[in-house]
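For reference, the structure is listed below as structure tokens.
Removed from the display is one protein chain of the complex; every other protein chain stays in position.
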Amino acid sequence: MMEITLSHYLILSTILFAIGLVGVLKRTNLLMLFFATEILLNAVNIGFAAISRYYGDLTGQMFAFFVIAIAASEVAVGLGLLIIWFKRSGDIDLTSMTSMKG
Amino acid sequence: MEFYLYLALFSPLVGSLVAGLFGARPKTLLTGLFTSTLLFTALVSSTILLVHILDGGDIIHVELMTWMATGDLYIPFGFVVDQVSVVMMMVVTLVSTVVHIYSIGYMDHDKGFNRFFSYLSAFVFSMMILVMSDNFAGLFIGWEGVGLCSWLLIGFWYHKESATWAANEAFIMNRIADLAMLIGMFLIYWTTGSLQYDIAFAEFAHVDVETLTTIGIFLFIGAMGKSAQFPLHTWLADAMEGPTPVSALIHAATMVTAGVYLVVRANPLYDLIPDVGYFIASLGAFVAMFAASMALVNRDMKRIIAYSTLSQLGYMFVAAGLGAYWVALFHLMAHAFFKALLFLGAGNVMHAMDDELDPFKMGGLKKHMKWTWIMMTLASVALAGIYPLAGFFSKDLILEVAFVEHHYILYAVLLITAMMTAFYSFRLISLIFHGTERHKQHGFHPHETYTFVLIAMSPLAILALVAGFLFKGSYIEMVTTLLPATEYHIHSPIVFWIMTIGTQLLVGLSIAYAYRKYEHAKIDKKIEDNFFYKLLINQWYIPHFYEEYITKPYRELSMIAWKQVDLKIVDASVDGIANIFYKTGEATHNMQDGNLSTMLRWMVAGTAVLLILAVAFTTGYLMLLLAFIVGYLYVNRLRREYVR
Amino acid sequence: MLDNILTILIFFPALAAMLGFVVEKGSIRAFGVSVATVEFVLSLALWYAYDPSVVGMQFMESMPLIPAFGINYLLGIDAISLFIIVLATFITLIGIATLGEVKNIKNMIITLLFLEMTMIGVFSALDAIVFYVFWELSLVPMLYLIGAWGGPKRIYASIKFFLYTFTGSLIMLVGMLFMAYFYYQATGAWSFSILEWYRLVLPENLQLWLFVAFFMGFAIKVPMFPFHTWLPYAHGQAPTIGSVILAAILLKMGTYAFVRFSLPMFPDAAVFFMIPIAIIAIIMIIYTAMVAYAQEDIKQVVAYSSVSHMGVIILGTFALNVEGITGSVFLMIAHGVVSGALFFLVGVIYDRRHTKMMSEFGGLAHVMPRYATIFGVMMMASVGLPLTINFIGEFLSLLGFYKQSHILTLLAGTAIIVGAIYMLTAYKKAFFGEVTNEKNKNLPDVNKREMFALIPLVIITIWLGIYPKPVLEPINNSVEAIVSLMNEKAITQEAKNRIPDPMAAKVSTPHGGTH
Partner (left out) sequence: MLEPVNISIQSLNLVTLAPMLIAIVGALSIIVIDLVKGGLDKSLYVMLTVLFLFLDLGAIFNFIETVSANGTLLGFFDVILIDGLAILSQLIIVGASIIFIPLSLTSKRFHEYNYPEYYALFLFMIAGFQFMVASDNLILIFVGLETASLALYALIAMHNREKSFEAAVKYFTMGALAAGFYSFSSMVFYALTGSIEINQIAAVLAADGYANIGYVLVAVIFMLASLGFKLSLVPFHTWTPDVYEGSSAALAGYMSIVPKIAAFVVAMRLFEFLIHSGVVWLEIVLYAAVVLTMTAANIWALVQKDVKRMLAYSSISHAGFAMAAILIGTTQSNSALFLYWILFVFTNLGAFTMLWVSRQKTLLPGQSSDHPYEKFAGMVKTMPLAATMMALFMLSLAGIPPFGIFWGKLYLIGSAVSAEYPMLALIMALNSAIAGYYYLKLIIYMFMKEPIDNASSSSYMLNASLPLKTIIGLAALATIFSVAMVNPLMEFITAMVYNSGY
């Protein structure tokens, strides 16, 4: 059985981050887009936790906690904005938001 | 004596300024009288100075004030009355006094009467500065000043297109020569450290010949412009558009001789560079003949006289070029008298004929204008060089100079020219005054001019008559104290007599031939179809050449410079550079298409490019290339999406 | 009070301009004239108090501005700046006094007073940054003058004017910063004082780079070929007063700066670039003269003629000897007077006919004889007739450069020919011939107000043409100081040879100054 090393965690983290990035690029539904950004942050959390364990240092985990907290508040604000937008335009597709350009 | 110097110099200026004040007003006889009186004052002062110099008095040298002083350059307003300048002063003041008085009559009915006198006096002032200055810069002031006045006076009737054109031509052509003159002056300054005649001339002895030659050539080019030597001669004939007194004063007696005066004045220079002198003489001889050739066939009274002037200037340059400065100056003086007289006479004729200039439309005028006839004939005889009139003494002397100096070709050319001179002069006299009264067909009613005008002309007539044998002796004595006193004597009396009498005979024959041929003013069609006739009547096609190959190309080149180069290249490239930015902005600002997805992609793309660059940086250049390709493709894809 | 006279000269008009906002519209003209008069009198007092025998700067004032970065409010003048300052106040005075009927006259007068401040500031600054401040600031009122009172293409013209000069001067600013940095490296202290910079001897390659940087700023301002194309637009569109000030003073900033900065700071580079610059100057002279000849608009003729004359000024400056530089400085003043007057004159006819096309005129000499006379005098001055102010400058400039290159001087000398060609042709088109256009039949001649502007200019033109000494002598002394500084500082042998030491020459030449 293969031993799971730090590298594996980091690769997982990177893959997750990449998935999140693709989501950010591809999604046009704002809600899904927000989810994708959450994936980004959580990818980082995995990395932090693993590295923290690797170094035997709590700092990384602390960072991860903060990231979680921030992710949560982001969701709060983001959903708030989304709801207002939905109320106004009846749509949560980002293609509806192009009144400013140039 | 200084007082008289200043009096002679400044009276014309005062006259000019006062007349100028009335410039825009209708005619006031007073301006004419006032300026004439002041000119007369100048004449008297000049005479006093002449007497002073003649008596062996000291050269009068004054410095009025500093003009320019900077660095090592020091140029004062300095004036000198010496043997040479006093002769010029006499010529200038005398002829101009006569012309002023004459003009009172001539310009009688002209609207610009006051203006005319203002210009005329201003001209005299400039001319006085030119001849009296003690340095090259001062001479240049006068030089340009006369140019200005000449411009004003040629274009005096500025409503006439031809007059203003001729004025501009004269000015611009003179400017070409003036440039050479300036360059010559610069060279003098940087070689000798001064523009004062005395200092510069003294210094020339220590200067290498090459530099001196350059100086000599440039100064002479300057002289060529003022004295209308080939190839800068075309303006003189065109300058006849000006009022006739102007032609008499400026374009016959004084201004055009300034070039000769310059060479005479710079005699210490030209003595050191005989090669240039020989060139001057050759050119002079060429111009003498060349101008005479054009006079042979011309049908414009004033132009004929103008060509004759040109021709005589050629004579003067021959003398000056061969080192016979006093001879040149003597011919200059004599020529001034009879040529001015001739022009003034022509003016009388024009007045009588309502400004008609074609002598073929005249004829038989001697009945109506006896005195004019006498005076013009006298002047023509003098011009032709018949003994004992002024022309004989001066012109024959030049022939002798050429002979004595062994320049036989020059001699021959001058001799032939002398015959031509006699021919065209009497062709003119004959056409105007003799034969049938053709003017009647054209409805002219000729009449003699005012008596006071005739009286005013009379001093010139007398001088043309007697200047030669009365003044020659004392003139030589005086002038040669300053100028090289070479005697030009043909040692063998037989040769001398043969030559003199021979010349007289040839000239006489020419006169007779001209008289006979043109008594009836027959226009010979056969001659008119002749190639040479065409060549001559078209002035050797030189004006045509200038128009086609200089003026026109210049005009076209200017248009190209403006429309093509300045607007389309220089300016357009400036605007082009500015537009590059603006156009880039317009082309790319739509990348900001307002779509959130795009914005996110830009951000990720930027990061991706940076990552690729980082990979390239850490792994080497091959990857860098790859990175660019990938990056390019990605950006391209992005762009395509915006387009959609 | 003379201790602070430069500050007073600079800020008096600015203060007056601000107070001018309060003045009632109908009285603003009188206000403007009185302010300009006071200013002019002050500048005359400056001239009176100026001691031409003193070598170096006078009326120096110094006040720390940003000492941490070596920037000081440092003022002072020598004769080179003195006369341009007097000219500036004078031109402003007659400009304001003769303003015709313009809309929004209050704004215009306030703008002009601000402009006056910047002009005097430029010419009296001895600190590079202070110089730069006024230099740039002068663009703003000019921009407004052209843009608000100009012709149909005024906006294009004003933007072009502004951006073009602005770009050039930014490059110059970088040059200034480098100069300060080199000074810092050499001495360990920051300084933007021009006088301090004079003492800095730079290696040749640095001189070359800095020269180019400064050159960009100056050349566009002058304007030198091929950077001149903003000028015809600016002149063509600007109101009369704008053109007058632009031609008379603002262009001089560039040539003045060459004398003040480029020559004494980079003598070797000046020698190095002398021939290329002379060639540019010759192109300016001949090429723009040809372009001027092709023009249909009389104002454009005068505008291009300015460029052509600036070529002679540049040439004289790069003669690098006392004769040439003195001549070019004198020609700056001369050109200020003459081209200023010519623009005034064009304005006179424009006021009457609202066109500047020469084809619309013809025969004006019949209807407006006085106008034609004054125009004629000024034209002849522009053409460089002796005994007019321009001749002295052109003569000395060319004379000076002749020392450096014979053949180039010969080419440059064609200025007197080509200049005559376009000027006389233009004059002929407008003034000679019959009056063919009905509209021209009853044009009134020059009126009293216009005479007030023109007569003094005519008098100066002739007075300084005949007796330039009061101006020429102080300039000569200041220029000698600059040239000997250059000679002293030059490091290459070539430069030592090309720049004669005026003091040494005085001893060795037997004829110098012995009269």
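Letters are used for the chains, namely A, B and C, taken in the order the chains are written, and counting of residues starts over at 1 for each.
One rule holds for everything that comes next: contacts are C-beta pairs under 8 Å (C-beta built on N, C-alpha and C of every residue); 3 or more make two chains touch, one makes a residue touch a chain.
Values in this document were obtained by computation on a predicted structure and should not be read as measured data.
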item	value
Chains on display which the left-out chain touches in the complete complex	A, B, C
Full-complex contact with the absent chain, from C:Arg154, C:Arg260, C:Lys299 or C:Arg352	C:Arg154
Contact residue for the chain not shown (choose from B:Tyr408, B:Phe452, B:Tyr549 or B:Phe617)	B:Phe617
Selected from C:Phe11, C:Trp47 or C:Tyr184 as touching the chain missing from the view	C:Tyr184
Interface with the undisplayed chain - residues on chain C	64-69, 107, 129, 132-133, 136-137, 139-140, 143-144, 147-148, 154-155, 158-159, 162-163, 166-167, 170-171, 173-174, 177-178, 180-181, 184
For chain A, residues in touch with the removed chain	10, 13, 17, 20, 24, 30, 33-34, 37, 40-41, 43-44, 47-48, 51, 55, 57, 59-60, 62-63, 66-67, 70, 73-74, 77-78, 80-82, 84-85, 88, 94, 97, 99-102
Residues from chain B at the interface with the omitted partner, ascending	578, 581-582, 584-586, 588-589, 592, 594, 596, 598-600, 602-607, 610-611, 613-615, 617-618
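One rule holds in what follows: only the chains that are shown with their structure count from here on.
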item	value
Overall pattern in which the protein chains touch one another (line/ring/star/complete/other)	line
Contact-richer chain pair [A-B vs B-C]	B-C
Rounded Å distance between chain A and chain C, as computed from the means of their C-alpha atoms	66
Averaged-CA centre spacing for the pair chain B and chain A, given as whole angstrom	93
Rounded Å distance between chain B and chain C, as computed from the means of their C-alpha atoms	34
Residues within chain A bordering two or more other chains	none
Footprint of chain B on chain C - complex, ascending	160, 163-164, 225-230, 287, 290-291, 293-295, 321-323, 326-327, 363, 365-366, 369-370, 373, 380, 385-387, 391-392, 395-396, 398-400, 402-403, 406, 409-410, 413-414, 416-417, 420-421, 424-425, 428, 431-434, 466-469, 472-473, 475-476, 479-480, 502, 505-506, 509-513, 515
Touching residues (chain side chain B, partner chain C) in the complex	23-24, 63, 65-74, 76, 137, 140-141, 144-145, 148, 151, 155, 158-159, 161, 164-165, 167-168, 171-172, 175-176, 178-179, 182-183, 185-187, 189-190, 192-194, 199, 554-555, 557-559, 561-563, 565-566, 570-571, 574, 578
Sites on chain A touched by chain B in the complex	21, 24-25, 27-28, 33, 94-95, 97-102
